[in-house]
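A single protein chain has been omitted; all remaining protein chains appear in their positions.
Each chain carries a letter (A and B) given by its place in the written order, and its residues are counted from 1.
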Amino acid sequence: MPLRDDQIRRYARQLVMRDFTGAAQECLLKSRVLVYGEGPPMDLCVLYLAAAGVGDIHLSGVRPSVLDLIWRAAALNPDCRVHEGGRGLRPDYVIDFAQDAGPGAARRAAGALRAGLPYLKVLRAAGAAIMKRWREGDPCPGCVLNAAGLKQTDLLNPGETSVSGPAAAAFATLELAGLGVPTHNALLMDADKGAYRELAATPLPECIMCAELADGR
Amino acid sequence: MAAFDPKEFAVPRERARVLVAGAGGLGSPALAALASSGVGVIGVADSDVVDLSNLHRQVIHVTAGVGLPKTASAEEFLKRSGFGGAVLTFQTRLDTGNIMEVVSEFDVVVDACDTFRSKFMLNDACVLAGRPFVHAGVLQFEGQIMTIYPERTACLRCLFESPPPPGSVPTCQEAGVLGAAAGVLGAIQAAEALKVLDGKKTTLSDRVVAFDARHMSFRTVPVSRDPGCPVCGTKPRIDSMEDANYPPEACD
Partner (left out) sequence: MANERSASGSTSRKLLDLRGEVCPYTFVKSKLTLEQMAPGEELVVTVDYEPSSRNIPKSMRIIGEEVVSVAAKDDGTWEIVLRKA
């Protein structure tokens, strides 16, 4: 369906870019994103996805602020519908903000990979954020966390930075618009230390979760 | 150059006054992050009204607010977000006549404006007023950020002596931007402003971080003060705010 006049005006500043074609915008408007987790960066991520014109965003899990976020996204862009709950959904993209680098995260990653869905994971600890788009053969979220010198218990103290929200939204927007996968490298965004760089992560020997991911089970 | 202690510029959060100059693509994520930071006062300066074409990237505004001053819309956002401090709005274009007065009211300034002219004006005003500030710029899928401690670390004019000549930079209509790329830079700006207030040594001062969303890559480039800098060098040419130093831009 061609873009309406009000949509051309709303998205003009992204449509002026060479690769951001009308077809790319239409892809975004038709896309369906499933978001796990909660917290200020996730809220910001949802708002950026809504602003860019993602058609449907499903928020998995119950949280007190969800109604406010749904209101905000709708107030920002009526083209985007934000839904509570994602059970039984067939999304085009999965973004996982859950503060979990254990078996739960490995299972969600494996599930998404098995279904052929992009899976983007964000973990926050001590003022830093780690972000990675998973693909087959990658180490598990726990091993990536470890590569950043962080432990599972550090996830209890995420710190106050919100950089990972828009970063995840930028990543997903580019991919959903058909502009390619920006990178498969893990990224460290440590706002507290002022360090922004790639993270070299390898599976720890005999990591059960890595094996599970490799199995694609 | 003697080392300096960033604690010189530290202010307790609850008393801290932060100015966000520009309530647009960079100002939106900066304000969203500052809303829950516990700072005492947030200042918002912007002369524009909300336009439909802003909303793909300026996520603090709403469709029903199209036509409202961005300052009022930003204040509404801060209130709705539960910001407990005071909000000061400046619904005016910052110019050579008022900028020193506005900047001097704050402990740290976030450069979230969108023209080179404003960015250089803000740089000079902050250097002259002795206010630390966080510069950022974004275009299409890329942007850069640097924190400046006046007369301590490199300022914008240490890197670029003057704004680029008109015509050499993209005009308004070419200046597309991926909203979330501006989001990344603005969120980093808020984090930097808070580190300045906390007196931390880890700010992005004397280094520029360049971000490219297309490849999701960050590059850190060390920079240093230029003794010949027109505003913070040993023999500064700019010692007050004069219009002649800020040629108008084609899009102004």
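FYI, contacts are C-beta pairs under 8 Å (C-beta built on N, C-alpha and C of every residue); 3 or more make two chains touch, one makes a residue touch a chain.
Computed from a predicted structure; not experimentally measured.
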Q. Which of A:9, A:107 or A:193 sits in contact with the chain that's absent?
A. A:9
Q.
Across the whole complex, list the residues on subunit A that are touched by the chain not included here.
A. 3, 8-9, 12-13, 15-16, 18, 21-23
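By definition in this document, only the chains that are shown with their structure count from here on.
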Q. Between subunit A and subunit B, what is the gap in Å from one C-alpha centre to the other?
A. 27
Q.
Looking at the complex, which residues from subunit A come into contact with subunit B?
A. 6, 9-17, 20, 40, 44, 47-48, 50-53, 68, 72, 75-78, 127, 131, 160-163, 165-167, 169-171, 173-174, 179-180, 182-183, 185, 187, 189, 191-194, 196-198
Q. Inside the complex, what are the residues of subunit B that reach subunit A?
A. 29, 32-33, 36-37, 52-59, 61-64, 80, 140-141, 173-184, 186-188, 190-192, 194-195, 200, 202-204, 207, 209, 211, 213-218, 220
